[in-house]
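All remarks here apply to the structure that follows.
Shown here: the complex without one of its protein chains, the others still in place.
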Amino acid sequence: MTTVADMADGKIKGYFVMGENPTVGSMHGALQRKGLRQLEWLVVRDLSLVETAEFWRDAPEIERKEVAPEDIATEVFFFPCAAHTEKDGTFTNTQRLLQWHHKAVEPPGDARSELHFMFHLGRRLKDLYKDSTDAKDRPVQELAWDYPTKGPTGEPNAEAVLKEINGFFVADDQVVQSFTELKDDGSTATGCWAYSGCYAEGVNQTARKKPAGEQSWVAPEWGWAWPANRRILYNRASADPQGRPWSERKRYVWWNEDESRWEGHDAPDYIADRPPSYRPDEDARGIDTIAGTDPFMMQADGKGWLFAPSGLLDGPLPAHYEPQESVLENPLYRQQSNPARMEWKRRDNPYNRPFDDPRFPYVVTTYRLTEHHTAGGMSRWLSWLSELQPEMFCEVSPELARDRGLVNGEWATISTARGEIEARVLVTERMRPLKMKRRVIHQIGLPYHWGSKGLVKGDAANELISFVADPNTSIQESKALTANIAPGRRSR
Amino acid sequence: MAKGFFTDTTVCIGCKACEVACKQWNQLPDDGFVFTGMSYDNTVHLGASTWRHVSFIERPVPLAGQITGYGQFSWLMMSDVCKHCVKAGCLEACPTGAIVRTEFESVFVQQDVCNGCGYCVVACPFGVIDRREDDGRAWKCTLCYDRQKEGLVPACAKACPTESIQFGELDELKSKARERVEQLHARGMTDAYLYGADAAGQPGTEGLNAFFLLVDEPQVYNLPPAPTAPNKKIRASWASMAGAAAALGVAAVASVLSGRLSR
Partner (left out) sequence: MRVGNGTRSGADTTYYDRPVLKEPVWVWQVPAYFYAGGAAGAAAVLGGVAQALEGDDVAGLVRRCRYLAVGGTVVGTALLIADLGRPERFLNMLRVFKPSSPLNVGSWILSAATGLSVGAAALGSRDGLPGRLGAAAGYGAALTGMPLAGYTAVLLADTAVPAWQEARRSLPALFIASAASSAASLLSLMSLNQREQQIVYRFGTIAEVAEIAAAKSVDKEVGRVERVARAYKEGLSGSLWRASGLLSYASLALGLLARRSKAANLAGAITGTAGGLATRFALFHVGKASARDPRATFDLQRQPDERGQPPGRS
């Protein structure tokens, strides 16, 4: 959001968008596109011409003739990209599991992998700077950028890149087995310490696909998890203070008294030989302060925290704040919204009133459907998925439908201070009016997958949403806001 | 060896992975992009190009045995498929012999024989098989005959993340299904029952090789309550035709003779 606001203010010249579609998938589509309009150049790499690549000729403000394509100076470069079946590489999921995928077929036409794009971009940049004598260009000149390539397109070897990320000893080029072998004296190098071990023993650990029947239920030999192939973090907590599994049926890691070691189905996330009976001395330092009963090694005191005196910008305890835009005054505190939240107070990012805005009396939430993939770049161009959820819709309760004259299957227009969208109406009892402070509060549910391109088209829910974010991770606050809803299609 | 599907609707989560996996494996076209307003169901029914179809039922009735904050409401999902009836209306009706019973006891349309007469379409008591307009032939679930030939599980069952769709030997599936019903009853889901698991329960089809565990009336899922292969009832019609045909002959004789007599 900071970057996009800077783009809109003309502070940024160029923008790479790779496998994302921010004009649909990120909040406040109009502001996203305003940012894109101020760029000198934009690079979009995607499977198809997504809305972000076509912002200059196919967007609500173009349709409304508020902006003319010929007035947009941004030079757009579109690169068709290879799908996961058309390139070697890894998936990393939110569970930290890296799974290698092998190229099954050549990518069609000009489509290339991200790796190909980045490698050859780097190569060309090096070439461009090779004769420079300017000191600031030295990092480019000194950059080691020599991955082996293969085939007529010069596709870099993805395993060579993974091996480098794993880390190696500079002297003999041997891979490190784990991040514990990394040194800060220049004798080792790595792309990312957390991934050290993914190429242990010179083997691509992420490509392991041992069947479930041939290994334990934790399946440590399926792919590889960072760090240290550990499937569950802080797993010492699966054993009681004495080191015995809390549940025999779910035993995970435990203390082996005979061997004086922690062992289990997973790599123990603990000091391997620290007995449960260990208690630190008064003057213990560093890792020695972690008692044998403290599973949360990464915390200073080894304990799990509800009270977080450090690390959070809005700690130490969780509290209830209303979102930026609510229909209610905060029923718990006088402080309406998170005081540490990130706001973008600018004319192109208007907010509804914090509560009781008579123009916007309903709550909106947004979500995904199983049938589509986020901003739709991978699903709205595929007939089999598009037919399953073919149109943008809004979900409303029978009560709200009655109040506002909304009819199942027909159109409704939803509006906020940022703009308006139209959607088909789905009346469902799954949406329930809430009773709060003796008031009935209606909710509108909006999936957000559609845009102006693809086999199935529709307005994007994120057109409605403002720039506002949480202070710790700057995650967009797109799950709760206020809006109005009326029957019929939007103005054109 | 008889193989088939047991579809346990109580664990269906409505992800439609079966629909997509089926279309991908069988390279089926889409059914058009139409928003129906019928909960999350936009493909409506099985047909020539939809061989698995997930129904979504939002009903003003709670699910027995389920703790819910929703009160008088529950959301049922069910992945429908060709039933591969033991007595199959389509197979009986097919005039060309294009529809056959395979070595796996499934009902299979041989596309190189089908001439698109459309008779199977009206013979199916479940409204499953249909003729594809652009192609002119009748299509339906093959129970992944090609995959079975290679010892593979049908695409839908393979893709189902909750084992709502189970594929296997029918005897085994049936005992599993009966156990599951008992289990659910013990848990308070007293509405659970098997649909089409055997000839006793569904004499009209003599049982389904793709049967279901349901928790509401069949018609709630758009299933007929007592389907019958049409030609089980047709003897009376042939007899009536024979009688009428004879009467036609008699009428002709009478017309000719009466003239002669009056002359």
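Read from first to last, the chains carry the letters A and B; within each, the first residue is number 1.
Convention: contacts are C-beta pairs under 8 Å (C-beta built on N, C-alpha and C of every residue); 3 or more make two chains touch, one makes a residue touch a chain.
In this text the structure is predicted, and so the values were computed from the model without any measurement.
Enquirer: Considering the entire complex, write down the shown chains that touch the omitted one.
Expert: Even though it is not drawn, that chain still touches B.
Enquirer: Would you indicate which residue among B:Leu63, B:Val107, B:Cys141 or B:Ile165 is in contact with the undisplayed chain?
Expert: Answer from the full complex: B:Leu63 touches the omitted chain.
Enquirer: Can you work out which residue in B:Val54, B:Val81, B:Val107 or B:Ile129 touches the chain that's missing from view?
Expert: B:Ile129
Enquirer: Which residue numbers on chain B touch the omitted chain?
Expert: Given the touch definition above, chain B has residues 36, 38, 44-45, 47, 55, 57, 59, 61-69, 71, 74, 89, 92-98, 113-119, 121-132, 135-138, 188-191, 193-198, 200-203, 216-217, 219-228, 230-231, 233-234, 236-238, 240-241, 243-249, 251-260, 262-263 touching the missing chain.
The definition used in the following text is that only the chains that are shown with their structure count from here on.
Enquirer: Taking the mean of the C-alpha atoms as each chain's centre, how many Å separate chain A from chain B?
Expert: Taking the mean C-alpha position of each chain, the two centres sit 42 Å apart.
Enquirer: Applying the document's contact rule, which stretches of chain A touch chain B when the two form their complex?
Expert: Per the stated touch rule, the residues are 369-371, 383-391, 393, 408-409, 424-430, 432, 455-456.
Enquirer: Considering the complex alone, what residue numbers of chain B touch chain A?
Expert: Residue list for chain B touching chain A: 14-16, 19-20, 23-24, 29-37, 39-40, 42-43, 58, 60, 70, 73, 75.
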